[in-house]
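The other protein chains are all here in position, but one chain of the complex has been omitted.
Showing subunit A:
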């Protein structure tokens, strides 16, 4: 079965739906028509550009270029995580905790998967590396953002309880322990839910894409499984790192709770 190429005309037809949605928003006074159109335009431009960039990248297999692309993806993800926080760490930490934990988890898992599971030669072949890394970053980003948001919100609200434990002679780890566990759990829930409902409720996006592009469904399913396992590992690792770094940063060397290291946006 070959791949059916989409013409600009096909896409324009689909885009009509978005126009319809914007029209509806305008008629019903929802007030989001501008944002719908801008978001649609943004995704068009961004995806087309990425398509072009990847085309160039795939043609070369040059490690520096691929590394550059990976860094761009990572810094965008780090920025996104920071944007989603209502209470951010002051200074470099606001960006650094999220970006570093994603770097740690996504890059390790991607490199491991390329070398040990997929086994492509050379391991940094962009056709495999970039999509894999993108999937991992995108999902780890969700987990890390949710876990961090949960950690800082709860610490902010539970100042009295945390300090009560410190005053009882507890260490900072005892004082923040249950909040930390809770934050971590909340970061892991989305991927656990996604694994539980995969295939029954929805076909995951990557698998759908592969099937539409002409792959045999069973092959697509196997790839999807691989991705899901990698994602859950990556999300777990990333959330653990973010929550550990984040909670450590909430206390100083005298084990005082330092909420002044957060700022509300």
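Everything below uses one rule, namely that a contact is a pair of C-beta atoms (placed from the backbone, for glycine too) under 8 Å apart; a residue touches a chain by one contact, two chains touch by 3 or more; residues count from 1.
Everything that follows uses one rule, which is that contacts and distances are computed from a predicted model.
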Protein that the absent chain corresponds to, by UniProt name, given "LAO/AO transport system ATPase", "Membrane protein, Bmp family", "3-phenylpropionate dioxygenase" or "YbbL ABC transporter ATP-binding protein": "YbbL ABC transporter ATP-binding protein"
Could you tell which one of A:171, A:193 or A:208 touches the chain left off the display? A:171
With the missing chain put back, one of A:25, A:125 or A:255 would touch it. Which one? A:255
Where the unshown chain meets subunit A, residue by residue: 160-161, 163-171, 178, 252, 254-258
